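One protein chain is absent from this view; the other protein chains keep their places.
For subunit A:
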C-alpha cells in the first residue's frame, strides 16, 4: 500500500492554499508532516482522506485513483487533535463502530476490539462512556478505533497536542510500535520538530501550503535543502549570517575571514547566507581550522551539562545574534567581549533565494 499525491492543489476562497504538491507516502514508517499552524498539514490530510475537495490533481492508493472515491469508501482512519469519540457510546462501541458499519461478524469484531483495547490498555474501561475517561484515555480510544479498523491509511492530525506532556511522551514512544507491521500508511501531522525527530521515519516539511523538503527525517537534519529546513531542526535556533565570497576566501563583516573548502570553494563570487548549528560555535578552540569570532555576550544559560551564550556580532559588523552551545560549564560574563570559534566545514551555505548551494 502506498499513498500518492499527484500535483494536488487546493483553493480556499479563491486563494491557492495548497500549492502544487506531489508526495509518495509508504507504509512501514511514520510519514510526518511538519509545519507551523496554517502551513497546510491538516488541509493535505483532509485531501488525502477525501474530506475536502481539491482544486486539481489526483490521490492514488496502491496505484488506484481514489480522487473521486468518497471518504466512506477509502478505508482510512483519522485521529484528531481533539478527542473525537461518540459521546453516547461506550468505549467498546466506539472502537467497534467502523467494524459494525462494515457489517463484520460479531466474533471477529469482538476479537479485534479486544485486541486493540489490550494494546492501548483500555480493557478495564471498555464499558465506560468517553466523558468518564481522562484525556489520554479518550485519545487512546480514538487510536484503538483506528487500529481495530485495520485501514489502508491512518492519519494522525496532531494527536498529542492536547495531552499533558507526560502523557504525550508516553504515547509518542508507543505510537511507532502501535502501527508497526500493520501495513497501513501512517501520516502524522505535527508542528513540533522534536516530535518528528523522535518518531523517526520520513518527514515532509511544510510551509505556506508547500512541501519544502521530503525525505528521511535524519537526512533533512543533516542535509537541509534550504534555509527554512535548516532552521526547523535546530534548538536553540541555528545561527545565520551573510558572507561575501571572493576567490577561495569568505568574509563575514569586516575582519572575519577564512578559506572556503569543498563545494563552497567552487561557488561563484558573491553574497551568500551561511547557517551553522550552535554546537559548532564554541568558546574554546579545541580543534584546528576554526574561525575566531568576537562577540558581546548578551544572555547566558547554564544547564547541568551544557553552556549556551547568546552574543551579538556587532563587532564583526553584523546585526545578528548568534548562539554558542558547548559541553560543560563555561564561565561567561554578560556584557563582556568574548572569543567564539566556529567550524566553517559544518556551515551550510545558501544562495540569496534560500536554496542550499554547499
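One rule holds for everything that comes next: a residue touches a chain if its C-beta (ideal position, glycine included) is under 8 Å from a C-beta of that chain, and two chains touch if they have at least 3 such contacts; residues count from 1.
The rule is short, and it goes like this: contacts and distances are computed from a predicted model.
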item: Among "Na+/H+ antiporter subunit D", "Carbohydrate ABC transporter membrane protein 1 (CUT1 family)", "SiaC family regulatory phosphoprotein domain-containing protein" or "Glutathione transport system permease protein GsiC", UniProt-listed name of the chain not shown; value: "Carbohydrate ABC transporter membrane protein 1 (CUT1 family)"
item: Touch criterion as defined above, residue of A:44, A:76 or A:156 at the omitted chain; value: A:76
item: Full-complex contact with the absent chain, from A:40, A:98, A:136 or A:344; value: A:98
item: Options A:51, A:161 or A:285, residue touching the unrepresented chain; value: A:51
item: Residue numbers in subunit A that touch the chain omitted from display; value: 49, 51, 70-73, 75-78, 80, 82, 84, 86-89, 97-98, 101-102, 145, 149
